[in-house]
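Below is a structure I'd like to ask you about.
Removed: one protein chain of the complex. Kept in place: all other protein chains.
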Amino acid sequence: MTKVNRNSYFYRNWPYYAMLVLPLAYFITFKYLPIYGVTVAFKEYNVFKGIGASEWVGLDVFKHIFSMESFYTALRNTFLLNGLDLIVGFPAPIVLALLLNEARFALFKRISQTMLYLPHFISWVIIGGMVYQVFATNYGVLNLLFAQVGLGPFPFLSDKNHWLVTYVSVGVWQSAGWGSIIYLAAMTGINRELYEAADVDGASRLRRIWHITLPGIRTTIIVLLILKIGDMADIGFDRPYIIGNVMVREYSDVLSTFIYRIGLQSGQFSNATAVGLFQAVVGLVFILSANYISKKTTDESIL
Amino acid sequence: MNMKALRKSGVSMIVLALTAGLTFGCSGGGNNGATPAGSAKTAGEATGTQSNAPKERVKLRVEVFDRGNAPDGISITNSQMTQYVQKNFGDPNNIDVEFVPVPRSEEINQLNVLMAAGTAPDVIFTYNTGAAYNWAKQGGLMDLTEVLDQNGPNLKRYLESSLKYGVFEGKQYSIVARRVNLQKYSSFIRQDWLDAVGLPIPTTTEETYETLKAFKEKNLGGKRTIPLGFALAPDSYEPIIWSFIKEQSDEDRYLKSVTIGSREYPILADGHKDGMRFLNKLYQEGLLDPDFALDKDKKKKDENFVNGYTGLYSADTGTTFGGEASVANTLEKNVSGAQIVPFLPWTDFEGKNRQPAYTPSGMHIMVPSFSERAVEAIKYLDWMAQDEVIRYMAFGEEGVHHELVEGYPVRNGSDEDTRLLFNTGDVLIITNGIDFGSIDKNVEFMALGVSDNHREMAKTSRIYADKDAVQQPIQFDKPLDSEAKHSVIMLEKYEELLVKSTMAKPADFDKVYDAALKDFLDTAGNEVIAERTAAYEAMKK
Partner (left out) sequence: MVRRSRFTLADGMIVGVISVCVIACLAPFLHIAAVSLSSSGPITSGKVTLYPVGLSFDAYTRVLSDLAMLRSLGFTVLLTAAFTALAMLMTTMAAYPLSKADLKGRSVFMYVIVFTMFFSGGLIPEYLLIKELNLLDKAAVLVLPGLISPFYMIIMITFFRSTIPASLHEAAEIDGCGKFGILLRIVLPLSLPVLATLSLFYAVGRWNGFRDALFYISNQNLYPLQLKLYQMVMNNLISEVTLAEGAAVKELIPESLKAASIMFATLPILIVYPWLQRYFVSGLTLGSVKG
């Protein structure tokens, strides 16, 4: 075909593909070119020989990993902590956004919003120090308060079950405010007339939230939920690493801290890469299934 | 933004992407200048020419720690100190000395990457013996034996005893710096508390224990009294554990302990369990800080002490005293009538105060195998090993950066001083501490940095820290794979062992201790002990 067909699909839609050129070039350059590094998981990696020249060892690295008990602990904890975050941490910003959306006094609202984002800007190193001051058994602020009403002391940091509560609440505290931004933005996209109509009908506040606001941010919620579920196998490093301690290691050691320990800290790059690869495969399976289920049940797909 | 602008920026993005694409594949290079490969070898073989400057000007890249503490307006890579090096070493030898900053807190991560990419400086250093072993094992370090013989006469003379710590499999892979002050830990007790309970300064473990109990009964520090300050840190547990160890022959120390990082843990030695049992007793009787396991950075331990909650406090030697804001001064300011006194709380089965001490070795200084500047690197260190250079790099000039006090140079804390010497220890890498010729003199000198009111006490505490002190026996001549590989995990498991058995119910102590020890051994311990045993057998032959 040499003649340009003015009605051909590509003739009509070329601008879309033109737009995609640079983004795809970006992904190929910065994300795909270095990806050969995952082969390290199948090699006995010697940093001085380089990745290419290091010897292939097949699945030996994986065999080694799968024989480590601490690997399974880390895997279980990753799902445990992420699961708790999903149950408690995921709805928190939605609730907060709804509250803010319903709040009166524009100035109060704006000031509160700014304050609610503060924890997001404080580095984990600093949060770690403060967690200690707040939750310590003997002299933590929280336990001092409980002692005044004759309760406790609660071992928030030293008992593994209490520690889970601490872990989750610190997460909510740190990210709920920041997470609410995206929902608030979605709420501003909701048609004002719907609210006006509801007011005319004399609908109660709860009914308005239920019938207008929530449906208005439904897609945002679903997308973020899918992404969150897809991230079940992935876990941030700083929070478990910094809030965790020896006494609760049974729960606080997760894949990311495990990888850090054996990889960068001990220089066992092959082992670390193998765990990372395993985590990535599990993660991919998760997000694809979440997407599939969502497509089946709600007709919403993100991919 | 209109379409034109969009297109325009789009175009420049394409250009950018293309240039990026073009450069990719060409060697980035250009780090070591354009000298032909293999010149290190030839230079190394060229004997007797060390006094002549090379004809071509070359560049020597030297690591320097970046601690983010450079004074205003000074950069770590260009300061009075680097200029001094350039002028006195670089220019006469026709060498450009370039300092390459490595963030202190990420040094190993960063060095690993730089080594892998072949962009590491010609002179690298680290305190991390495990990393040095790893690099040596993988062939990433240059064998400096010959180069050192030919170009480092001063350096060899100066380092002497510490050099042997850098020999792996008969080859000098690492130039190991000297360590002058070997004292590790010092303990202090509140004299005013002793007076309050009417007891003398305890001199044995038993007496110390009774004293702690008396402190507890009287609640001398108020509701939050902590008779024994304790953190999950070596300065808290090492002095106690080591005082319980019964076997201390070199053979026992090779076969019944493991080395984690630079510390020796006598995990299988007779007495280790007794030490843990003692900690358990202290914990159960409320004599040590119940939140100790959370306090890994010792912040809380210090805080409790300066607020007057703590009776017995032990810390790394030299950290308790100092200027106005020292721990001791803060305590005295916060708590009226507070008085501390250095003492030796723990005695072993022979009644001695046996305690761990540092080996006389400091950091590992190495040259990567891909470097072409091994000769220049050794020449640089050799130049540094001259008395007047050491003196300048440590103290600057008299009247400007330091004053002579009782014959010792004491930095004067002026702006000039800070500007020249803010990172002296990171540039003057061949020694850790300055040697004035004898322990007494060194103690004398160290005390000059302490505020007048505590000077005598500072001296005493240092002398105490030397009493019956034992150093780790010299390491094996061959890197132990398992020890390097498992160092992080072993430390974690050891801490778990310590925490669990300290906090166990007394009736469960044996069970908990044995289970945790088994976990330690199964995870890594057995492998390490086996390798140590094999290495020891080989060494004996």
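Chains here go by letter, A and B, matching the order in which they are written, and residues are numbered from 1 within each.
Here is the rule we go by: a residue touches a chain if its C-beta (ideal position, glycine included) is under 8 Å from a C-beta of that chain, and two chains touch if they have at least 3 such contacts.
As the structure is a computational prediction, the values presented were derived from the model and not from experiment.
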- Message: Out of B:Arg57, B:Lys333 or B:Lys467, which residue would touch the omitted chain in the full complex?
- Response: B:Lys333
- Message: So one chain is hidden, and I want to know which residue out of A:Leu84, A:Val168 or A:Ile181 touches that hidden chain in the complete assembly.
- Response: A:Ile181
- Note on the structure: Omitted-chain footprint on chain A covers residues 9, 13, 15-17, 19-20, 22-24, 26-27, 29-38, 40, 47, 51, 96, 99-105, 108, 110-123, 125-127, 130, 173, 176-177, 181-182, 184-186, 188-193, 195, 199, 205, 219-220, 223-224, 227, 230, 234, 264, 269, 273, 276-277, 280-281, 283-284, 287, 302-303
- Query: Which chain B residues would touch the chain omitted from the figure, given the whole complex?
  - Reply: 1-3, 6, 9-10, 13, 16, 20, 23-28, 66-70, 72-73, 75-77, 100-101, 103-106, 109-110, 112-113, 116-117, 119, 127, 179-181, 233, 262, 297-298, 302-303, 306-307, 316, 318-319, 322, 325, 327, 330, 333-334, 358, 362-363, 418, 422-426, 428, 432-434, 446, 449
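One rule holds in what follows: only the chains that are shown with their structure count from here on.
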- Note on the structure: Separation of the C-alpha centres, chain A versus chain B, in whole Å, is 37
- In the complex, chain A touches chain B at residues 21-22, 25-26, 29, 33, 46-50, 69-70, 129, 132, 136-139, 157-158, 245-247, 249, 261-262, 264-268
- Considering the complex alone, what residue numbers of chain B touch chain A? 10, 13-14, 17, 20-21, 24, 108-109, 112, 115-116, 130-131, 134-135, 138-140, 224, 232, 289-291, 293-294, 296, 299-300, 369-370, 484-489, 492, 495-496, 499, 503, 523
